[in-house]
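What follows is a structure written as structure tokens; I'll ask about it next.
The complex appears here minus one protein chain, its other protein chains still in place.
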């Protein structure tokens, strides 16, 4: 059964009467408002809204609704997007050699806990092919060797375009993507970093966490930008650890944090509950509907 | 500096167009909406809203605003209340012999973290007088002995009325209040129970938690009703424990949970973020403003 | 690579000099002690120890070691058991219709995070066969219909015996086992209950949690005994929830708690970190080695 609801994400300068104007706009067109979540950033004087409408039996076509809304948006200086929940996004997963994040995404998707298609998995190593096979997802192995990195990225991009990919998930893909690549999918590449950013940016975070003697370790899901591990954070979590844990044990505990954090971030994105503003994210909670 | 904002709490049967109608009502009267939090209970088909207005430089008197809103409320079948944040509530604390919850409330209130007056502390024991003294709050010791319980409650009620008490906090007051007492302050008595309700209702929860061998212990703040430990829950929390903890250690760890949970519940109530519906509570999160 | 270590679990009346006596016993036989965890129950005056030895290049056979230790044990009134980590236990999973706990166990086992063989999955429904297939584990569907329950249990027992099963995991097996069945595997059947015991024993815990309006939900893994949901608790966890969650959403959030709690309990059991004492468990933490 497809979900007939429609989500508008709106961002604009804060001003008086916004809720009344927006909610009245939809009410007058006879749309039932299922939920309406807002946030006013009093430092930047920006207003953010996620409004969810019942799309069943409504009078307007998609095109008409967009045109009408665009008029209001122009008047009130909105940046906005509209999302039909019945449109299922296409997600590509990039992975190197570790299974935990990939497994979690494939399980949740196959069990209907994440609403997305996964038409392909791409890797620079052959190791995860068995897992792709287990879930019957096509697996493309595109190794990186002596200076073919640009070429390899071109192959990935070609695959992403051919499959009409809406979201790229880096599920422990241990390669730094070029600016060229990233700029083709702005706000559409989610990476998992195996540390509680901004602590332990870059390589070997578990080893460094061990050496620093921290009492908790964490993981961070963020949108990839040109600054490594500096993109807008979507989700983070941590777990208590003790002096008794070796770097290897930390990595094993961390794997469970990584998978949870990445899956939550992917779900927030796919449910259109994220607005990126500067280098921060507004995350509208799930319980709002 | 007093907070000039105004909070409306609204509950009504779910129906189309509510947000638009309510927000337009306030917009047309030139009130700026600072935040608007909603929840639709799809099982009971009830709608709940907490709407916060900027009350600075507004055209209407309190009486006028209430009269106008009452007209809308009648039409749409609202149960509602309005709260002026500049009206500071009077809170009475009832306590028996333990300091931790009392201490937390007095500290937070004295440090401005909880906005309320505490004109008096009432106890059936003299033990906590030194703490009341430390924070310079009047302390009334009304012991219970051979059958004077009804009388003692009458004395408490007289004190509460004389001090225009809006909220009664049972901060480990180890007496069961009569129905008579409770019915005079419906939805206005908050109790802390030292267990994760509905587990371990009644007496000696830590001893029973120890005997059952649970791996976490908790505390529950709820509105007192005539059914012991059965009232609407406001807040709960838990802490991990191990086999190595004796009932005494559990009580000591639990004390920290109790104080946190009770203080959070009191703050939610005082900030008008709670609506009671049946035996459940709707808690609007703090971050909504 | 097999793990050559040996674990002794010991329980005895508390008495002076136990650590010295036990550690000297092993030292004198030239065993290196890898870790030694203890707990003294000061209420029951019982002493518990988990001691882990390096079994590499040791002078004694298994039989000799047991015989020697039995002499000490007799003198000091030990209840004890010895476990060779290179002996991989056989685990049977019983499941009805839900995938989440089964999935977690199969993934962890297949990824080497849980050291056990899973020679078979048994169900009273055909629904989970695809998952068993995905992980290439034999699946036995033994439906229950008009009064064949005793017979069905006999068939299960026959399968467990034929496969030399050491541990039975009830991964959301929605049937109450008979005393007869349970008494054949004392301390060897782990059940997951989808509530924070002792709250919400029995059926429909998520619906009842919703109705009670709790602010956290949980799950409990315990050893099955003849008293339903009353056996020794191994592990529990909870998650914060809000009024906005329906019973269905609670069940979905709860599913993630259940799988984590059950897997942790199974791992504690398989790593010989659990001693049952009365209706409680001593759980020696992982970090102790």
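By letter and in written order, the chains are A, B and C; residue numbering begins at 1 in each of them.
The rule is simple: a contact is a pair of C-beta atoms (placed from the backbone, for glycine too) under 8 Å apart; a residue touches a chain by one contact, two chains touch by 3 or more.
Note that the coordinates shown come from a computational prediction; the quantities given were computed from them, not determined experimentally.
Given the contact definition stated above, which residue among A:92, A:114, A:182 or A:283 touches the chain not shown here?
A:283
Any idea which of A:97, A:164 or A:215 touches the chain not displayed?
A:215
Hey, which chain C residues sit against the chain that's not shown?
Listed in rising order, the touching residues are 16-17, 19-21, 23-24, 26-28, 32-36, 38, 40.
Considering the whole complex rather than only what is displayed, give the residues of chain A touching the chain that is not shown.
Counting over the whole complex, chain A touches the hidden chain at residues 39, 42-43, 196-200, 211-216, 218, 232-238, 242-244, 246, 279-283, 285.
By the contact definition given up top, give the residues of chain B that touch the hidden chain.
Within chain B, the residues touching the omitted chain are 99-100, 103, 107, 111, 113, 134-135, 242, 244-245, 252, 287-288.
Everything that follows uses one rule, which is that only the chains that are shown with their structure count from here on.
Using the definition of touching given at the top, classify the network of chains in this structure as line, ring, star, complete or other.
Shape = complete; every chain linked to every other.
Give me the residue numbers in chain A that touch at least two other chains, ranges are fine.
Expected reply: no residues.
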